[in-house]
Structures are given as C-alpha cells and as structure tokens.
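The structure appears below as structure tokens.
For this view, one protein chain was removed and the others were kept in their places.
Per-chain residue numbering starts at 1, and chain names A, B and C are given in the order in which the chains are listed.
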Amino acid sequence: MRMAVVSEQSAPARRGKIAVWWLIASEVMIFGGALSCYILARTAGPGWSAEAAHLSAILATINTFVLLTSSMTMAMAFAAYQKADQRGVCRFLLCTILLGLAFLGIKAYEYISHIADGLAPWSGSFWSFYYLLTGLHALHVIAGIIVNIILLLAAGKGLHTGYRIEIAGLYWHFVDIVWIFLFPLLYLSY
Amino acid sequence: MFLNWLPENVSIHGAEIDSIFHLIYYITLAWFIVTVGALIVFALLFRRRDGQRAAYITGDRLPHAAWLLIPTALVLMLDLWIDFRGGDAWARVKLHAPPSELQIQVTGKQFNWEILYPGPDGRFGTPDDLQIDNELHVAVNRVVGLTLKSKDVIHSLYLPNLRLQQNVIPGREFHAWFQATKPGVFEIPCLELCGFGHSGMVGHLIVHTAEEYDKWVKEQWPAPSSPLKESDQP
Amino acid sequence: MTADRAHPNYVAIWVWLVILMLTGVLATLLPLEKSAVIGLIFAVAAVKAVLVALNYMHLKSENWLIYALAIVPVLLVVAMTLVLFPDIVYRH
Partner (left out) sequence: MGEGTVASPVKPPQGIRPTMSHRARVDPIRLPVARTAHEDRSFWRTYIFSTDHKTIAKQYLFLALFMALLGGYLVYVMRWQLAFPDTSIPGFGFVGPETYNALTTNHGTIMVFFVAMPILLGAFGNFLIPLMIGARDMAFPRLNMLSFWILFASSLVIMSSFFVPGGAAAAGWTGYAPLSARTEYTGVNWGINLWLLAHALEFASFLMGGVNFLTTAITMRAPGMTFFRLPLLVWQQMTASVIFLLSVGPLIAGAVMLLMDRLLGTSFFVPEQGGDPLLWQHLFWFFGHPEVYVLLMPGLGAVLEVLAVFSRKSIFGYRWIIYSTISVGFLSLIVWAHHMFISGMDPRLAMPFSITTILISVPIALIVFSMILTLWKGSIRFTPPMLWALGFIVMFILGGLTGIVLGSAPVNIQVHGTYFVVAHFHTVLLSVVIFGSFTGIYFWFPKMFGRMMNVPLSNLHFLLTLIFFNLTFFPMHAVGLAGMPRRITNPLQYEFLQPVQSLNVYITLSALGLTLAQFLFLINFVWSIVAGRKAEDNPWESATLEWTAPSPPPHGNWGDTIPTVYRGPYEYSPPGVREDFLPQDLAPSARSD
C-alpha cells in the first residue's frame, strides 16, 4: 500500500541557494588555487614590488568602493523584494548593474594604460599574475552583470521569480569578496 | 618468485629498498590470499539452495561489527609498520647523502644525457672539465655524487640496478648519490616523457674496477695529476 | 527563512566596509615594518570579507551545511598553500 503525498519537491529558493553555495565552494577553489600560486610565486621570487608599484592604488581604491557599494545595492534589492516593492527591486538592480559596469570601465582603463606602457601579460611574472587574477575576476563580474540584467528584465514583469535575487546576490557578493582580497594582494602590498 | 623480475641490485642502499619491497610484498600477498580466499569460499558455501533463506545480519551491532573493525585495525597497524620502515630508507637515499668521493654533473636535454666530469682538479668550471655524452664512468665502491640539471624539459634519470631515480627539472638543481658494488655496464633510460625522442634516450653507466677506472682517467686526462687527490683508496 | 525576519542594516555594514577599506589603504602609509603593514592590511581584508559573508550573504542565519560549504574550501586552499611552501618558496 502506498501513501499519497503532496510533494517531495523543496522550494526552488532553497534548491537554488544550496546549488549556488556549492558553486561558490568550487569557485573558492578556483580563485584559491590561482591566489595560492600567486602568493607562492611572489614569496619565492624577489623583486616583484617594483613591478607592483606601477599599479594605481587610487584607481583600485575607487574600484573597491564601487564594488562594495554594488554589494550593498544588491542586498537592498533583495530586501526590497522581501517587502514586495517592485520598483525598489528594479531600482537597486539597476544600480548594481551600473556599478558593475563602472567597475569594468575603470578596470578597462587600467588595462589600456598598462598595455600602453608596455606592461603586457608577457612582461614578467608579476604581470602574468596580474592579468590572470584580475582577468578571471573581471570575467566573473561580467557573468554577474549578465545574470543581474536577466533578473532586472524579469523583475520588470513581476516578482514571481524574485527569490532568484538572493541567489544571484550570493554569487555577486562572492565576486566582491574575491576583489576584497585581490585589492591588497595586488595593489597594496609593495 | 614474482620479485625476481627486479634487476639485480648493485648498490649499497638498494638492499634496504628491496627489503621494504619484500615486506610489502608478503603483507599484501597474505591479504590477497585471505580476502580473495574468503570471497571464493563464501561465494561457494553460500550459493543459493532451495528452501534456505539468507541470514539477517546488518553488521551494526558491535559483536558483528568487530568482524569489520578488528581486521581494519590490523590493516592500520601493518600500514604504520610499512611507513616506519619506509621513512628510514627514504631519509637515507634522499635526505642524508654521504660525502661524495667523485662528483659528476649530469644534464638532461632533448634527447641526451650530457655528463660533465670535473677533471683532475675536482672542480667544475675549469678548463680541464670534460663532457662526454651518455657515458657515466664511475669506480666501484666509491660514493658518487651527482649534480642533476636539465636544459629544456623534464627528464628522469633512472638506474634500475642501483635503485635510483630522480627527475631533472629545468631551472633547478638536484643531488643524488650512489655507491655501486659491482663493476659492469648498465643502461640509463630516461623515464619522463620528454618529447618525440623520449623513447631511446638512453645513456650508459660504466662501473669500472679501481684499476680500470684509473686507466680510464689516464686516458681522458693524460696530464700527470690524478683526479682523486683527497681520497684514492679503492 | 521567513520573510519577516529583520535583516541586517545593509547601509551600516556598508559604512563599516568603507571605513575598513580606507584603513587598509592608509595602513600602507604608516611608518611601520613591511611585515606589520602586510599583516594589518590582510587582517582588514579578512574582516571585510567576513562582514560581507555574514551580512550580505546571510551566512549569519544559515545552517551548518552552508557554513561548511563556505569554510571547508577556504581551509583546503590555505592548507594547500602551506604544504607547497617548502617546495615552491624554499627551493634551493
């Protein structure tokens, strides 16, 4: 005899959250692996500080500020969703996207000026790692922006799938945390 | 016996490695016989018979679980035994090299072993250095120190009869040592894939008797002085 | 998991983050020894990361599984780095 049961399926919010945490765990290993290589190589090879001095700590500080702020607006988008405030959701998502784009803009400016100075990925170990780490990170920012745009479009039509804002937020904050470590590792420690 | 396939050991430290090999061999052979034996016996004893039901044993209760845990504890003890024996031998081969009586530099490159002898003055970088490709001449019963380098990719210096192997990596320098106990000619295959010429990258180790070695030295460095100033007892 | 649970004050956290960020930047200007400065700026970074994780990522109100998912990989990476130190950094 079998018993009738309504559903075994858990809420998609919970599923999504667990999935994205697994994703973050593996991303920690990806970035962790790259950072670990950088730390090891930098401790082993002297003379990197002079190279690091070419970077602009001011631009990076601005960029850090931008990303931190975008994390806040992302969190606030979710808070707005919890209050069923559709306009708030759209507004904060838009802010997050714009801040993300601003971050990429500043990053692109940095890249261009370095390359104009002849500091390309193949100009020595420091630069190889600089482009590797910031490049990987920038790719994640781009992915996050795409996700946020999708959510923004969906939120414009209504909030049925608004729980995804929290899930996307987890990813966005993770990318922020990566930057929190890249900032001192690349720009401040010389 | 299975281990007879190993090439003859002609080094001082090889016997210890071989004895650990034997230890592991007997331990694992015993376990193989016990486990596979039990498997076959159980499979035959308990094959399906009409009207006979299987027993209900979950193995969760301690008296049952003991059948699982006691052998496992035994495995743990044997493992530790293998580890302790291994630690000593490893330290002897790779960590505590005795002072060398002959120092030779071996450089791997695609696809040759460049062997550099310091010459009579015993030092590298002097004009009497001599490079011979793929021929490593040493004297029996002397401690030979090798400085290992690579010019391009990773190679691996393998001396099966001496129980010696070491990768060489470009940009780094390694040290290895051995003391051969028997004269003869042995091959030195390269054991790390290093490109299309990896297969066939072979050198030769020539272990001379003391007299032969002196003769060889005289031939290579016709000058009066001997390369073994400090220590020339056989 | 309930919607009515009070969430952290996101703006206050942000203010803290910005203050910490400036602390980190200013620390590089301090007339301290290099290792002390480095220690300081990474301590600041760690605090910032923890703030983001706990508040923005709601780690504060999660169960053990999510905590494990956040912490285990970090420990693993740290362990890996430490194990590789003798090999890569102190090579002769």
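Assume contacts are C-beta pairs under 8 Å (C-beta built on N, C-alpha and C of every residue); 3 or more make two chains touch, one makes a residue touch a chain.
Computed from a predicted model, the values in this text were never measured in an experiment.
In the complete complex, the hidden chain is touched by one of B:137, B:163 or B:208, namely B:163. Among A:56, A:86, A:125 or A:189, only A:125 touches the chain left out of the display. Listed for subunit A, the residues touching the missing chain in the whole complex are 1-15, 18-19, 22-23, 25-34, 36-37, 40-41, 44-45, 78, 81-82, 120-122, 124-125, 128-129, 131-132, 136, 159-160, 162-163, 166. On the side of subunit C, touch with the chain left out of the figure occurs at residues 1-5, 7, 58, 61, 63, 65, 72-73, 76, 79-80, 83-84, 86-88, 90-91.
Along subunit B, the points of touch with the absent chain fall at residues 2-3, 5-7, 16-17, 20-21, 24-25, 27-28, 31-32, 35-36, 38-39, 42-43, 46-49, 52-60, 64-65, 67-69, 71-72, 75-76, 79, 82-83, 86-87, 89-91, 93-95, 110, 152-154, 156, 158, 160, 163-172, 174, 186-187, 189-200, 202.
By definition in this document, only the chains that are shown with their structure count from here on.
Taking the mean of the C-alpha atoms as each chain's centre, subunit A and subunit B sit 49 Å apart.
If you average the Cα atoms of subunit B and of subunit C, the two centres end up 46 Å apart. Chain centres here are Cα means. That of subunit A falls 15 Å from that of subunit C. Looking at subunit C, residues 91 sit in touch with two or more other chains. Among the residues of subunit A, none is in touch with two or more other chains. Against subunit C, the residues of subunit A that register as touching in their complex are 14, 17-18, 21-22, 24-26, 28-29, 32-33, 35-36, 39-41, 43-44, 57, 61, 64-65, 68-69, 71-72, 74-76, 79, 82, 166, 169-170, 173-174, 176-177, 180-181, 183-184, 188-189.
Put simply, subunit C touches subunit A in their complex at residues 1, 3, 7, 10-11, 13-14, 17-18, 21, 24-25, 27-28, 37-38, 41-42, 44-45, 48-49, 52-53, 55-58, 65-66, 69-70, 72-74, 76-77, 80-81, 84-85, 88-89, 91.
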